[in-house]
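What you see is the complex with one protein chain gone and the rest in place.
Now for chain A:
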Amino acid sequence: MEKAINRQKLLLDHLRPISSAKQNFDASLSASSCIAGDSSAYQRSCVYGDDVVIVAAYRTALCKSKRGGFKDTYPDDLLAPVLRALIEKTNLNPSEVGDIVVGTVLAPGSQRASECRMAAFYAGFPETVPIRTVNRQCSSGLQAIADVAAAIKAGFIDIGIGAGLESMTINPMTWEGSVNPRVKDFSHAQNCLLPMGVTSENVAHRFNVTRQEQDQAAVESHLRAAAATASGKFNDEIIPINTKIVDPKSGEEKPVTIYVDDGIRPNATLSELAKLKPVFKKNGTTTAGNSSQVSDGAGAVLLMKRSVAVCKGLPVLGVFRTFAAVGVDPAIMGIGPVVAIPAAVKAAGLELDDIDLFEINEAFASQFVYCRKKLDLDPEKINVNGGAIALGHPLGATGARCVATMLHEMKRRGKDCRFGVVSMCIGTGMGAAAVFERGDAVDDISNARKVEANRFLSKDAQ
């Protein structure tokens, strides 16, 4: 009987020209937020006026907390110069900026929001430009950029700034008040309280990342950062900061200009790193030498609609394509990029092979090495100018720092370097990643892939 009903239904559909069946087939097609797919058989990168593009990205030097160049600098004095640089270098009228979002992690929320608002005034923004903060732990800087990009996409604003700020000198990592005893009943919640170094040991232990591999990655990071500094690669992105340094003994104030990352050790060697003792676990592998440095710094990125950039005649440094934030087990929070990167890349309609440059935050060498191995990435494409082990990891600023570093490197590398990914793990078990495309990549010859066999149809239709 069911058969008869089905037959009746099917034949009845023939008499209804409004085919309900058709909609079902459409449902099997899924939209991809990026149509720049390199894996397609033909050039699909189109210049859309409503693309979100980045026209400028700058950062301060990153300095060791408590001992480095910014140990006596107010956090707002780190942020204000990079915000001002965005305006000055692009000749943008600051009143045209629709919103500023600052990623910042350790400072008390409301105080930091006030400091940021004040920093905007120091930077020369009028009172009409709003500002807010965002905290997604280590990816706050990237989240700030993603939030601004989303707001532009949504049509709330046309021009916005995504920034990051952290002074780990002034705001060290602490926990205020007592811990809710309920966490004992929730292992995941309990694991959120683990020191980050312990999660690093967990990753190293669970995925068999050796001390040797970690130290090797740390040495590489230092050497690459040293080479980049020596060749002046960071000059394009670092904004010199005029500040002061107080001599801890004499109390004497000295005006200085900070324009070099001060954590890099150009003569780092494996044997030297091998001598360091593990910090978090007896017989562990995570040492001060193969972990990211505790730093102060800030970064900022100016985003706008492509149509606005074209109107203003601003060169496009990069296109913001996609962003993904994901959750992982808090006990091994370092694996975040392993999940986040494929998610962001897939959303962009790309494959991992299409990505030409990666900036993966080196929170710990253990998780960095694991992510690199797990995703089977070419080490020559990742952190080509060093990472957080050499440069430092000012939590809230790292995302903006990575974007600035990567986009300037993509600019130097030319058209063969089309897609870049910024990613980091996030304390309490998350990961974030964003896909960027170089601004001038719309080029039929260098990007179109050879079509193997012409079967008259798009590769997608198979």
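The rule we apply is simple: a residue touches a chain if its C-beta (ideal position, glycine included) is under 8 Å from a C-beta of that chain, and two chains touch if they have at least 3 such contacts; residues count from 1.
Everything below uses one rule, namely that contacts and distances are computed from a predicted model.
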Of the candidate names "C2H2-type domain-containing protein", "Peroxin-7", "LADA_0D00716g1_1" or "DNA replication complex GINS protein PSF2", which one corresponds to the UniProt protein name of the undepicted chain?
-> "Peroxin-7"
Per the touch definition above, residue among A:His14, A:Arg182 or A:Lys249 touching the missing chain = A:His14
Since one chain isn't shown, list which residues of chain A touch it in the complete complex.
-> 1, 3-4, 7-8, 10-11, 13-17, 19, 21-22, 25, 28, 455-457, 461-462
